[in-house]
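Now for chain A:
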Amino acid sequence: MKRWLPSPWLSLVLFLTWLLLNQTVHPAHLLLGGLLAIGIPVLARPLRPLVPTPLRNPGALLRLAVMSFIEIVRSCFNVSGIILFGGKAGVNSQFIRIPLDLRDPYGLALLSCLINSTPGTVWVEILPDSDELALHVFDLHDEQWWVDTIKTRYEGPIMEIFEGGRR
Partner candidate 1 sequence: MSPSSWLHHLILVPVLLPLLCGALLIPVNETRHRFKYAVNLFSVLGLLATAVALIWLADNGAWDAGIGVYLAANWAAPFGIALMVDRLAALMLLLTAVLAFAALLYSTQRWSRIGVHFHSLFQFLLMGINGAFLTHDLFNLFVFFEVMLAASYGLLLHGYNATRIRAGLQYITINLAASLFFLIGVALIYASAGTLNMADLAARMPAIAGTDLVLLKAGVAILALAFLVKSAMWPLGFWLPTTYSAASPPVAAMLVLMTKVGAYAILRLWLLVFSDGAGEAAGFGYQALLWAGMVTIVFGAAGMMASEELGRLAGYGAIVSSGTLLAVVGYGQPSLVTAGLYYLLGSTMAMAAFMLLIELIERIRSPGAALLALTMEAFAIEETPDEPVGVGIPGALAFLGLAFAGCALIIAGLPPLSGFVAKFGLFHALLNPLGGDAAVHSSAWFMMGVILFAGFAAVLAMMRFGVRTFWASGAVMPPRLQATEVLPVALLLVLCVSLTVGAGPMFGYLERASTDLHSTPRYVDGVLSAPVVPGVVGTEDAR
Partner candidate 2 sequence: METVIAIAIGVLFGSGLWLVLRPRTFQVITGLLLMSYAVNLFIFIMGRLWVNAPPLTLGEGVPDPNTFADPLPQALVLTAIVIGFATTALFLVVMIGARGLTGTDHVDGEEGDE
Partner candidate 3 sequence: MSAAADLPVWAAVIVAALLVLGGAIVLIGALGLMRLPNFYQRIHGPAITVTLGAGCLLVASMVYFSVLQERPVIHELIISVFILMTAPVVAMLIMRAAVYRDLRARRHDTGAVSGNVYRFPDEE
């Protein structure tokens, strides 16, 4: 099982993607998609050393998605506003550090996706010595607010999803 289906979720996604690409549910494509969904992960396995952590709490994922969608839309308009109407001096762009407890690479990846997708924040790197996240904020008013927001709104749910709420 492990040998022929190293990552079932990936296979499923690939299968769906194939059907979506071809926009069909013709038996031939089902068969072909199935073969590809099995074959490609097997072939790609040597280059994918990290076995993804199984999702512990899919419900939290959904909640996170909805919440961050709202956040994205909100900050999108914020940023647009600044671009259109903000004066040059009015923007306080800064780097900030955010201490992180999250260690799971997939969790970090998800976090980075959320942060980078949210206009106004860009993930720079995890500082090597301190396990702190270096973040660039477009318009910084309150550094602590950002730290708290990230820790609670994003990191918490993500740790719930990937690490079963081990906080």
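One rule holds in what follows: a residue touches a chain if its C-beta (ideal position, glycine included) is under 8 Å from a C-beta of that chain, and two chains touch if they have at least 3 such contacts; residues count from 1.
The candidate set was assembled so that all candidates are chains of the complex that A comes from, given by their letters.
What you see is a predicted model, and the numbers here were worked out from it, not measured in a lab.
Engineer: Among 1, 2 or 3, all from the same complex, single out the one that touches chain A.
Structural biologist: 3
Engineer: Hey, which residues of chain A end up touching candidate 3 in the complex?
Structural biologist: Residue positions touching the partner: 17, 20-21, 23, 72-73, 76, 79-80, 83-84, 88, 91, 93-97, 109, 112-113, 115-120, 122-125, 127, 134, 136, 138, 140, 143.
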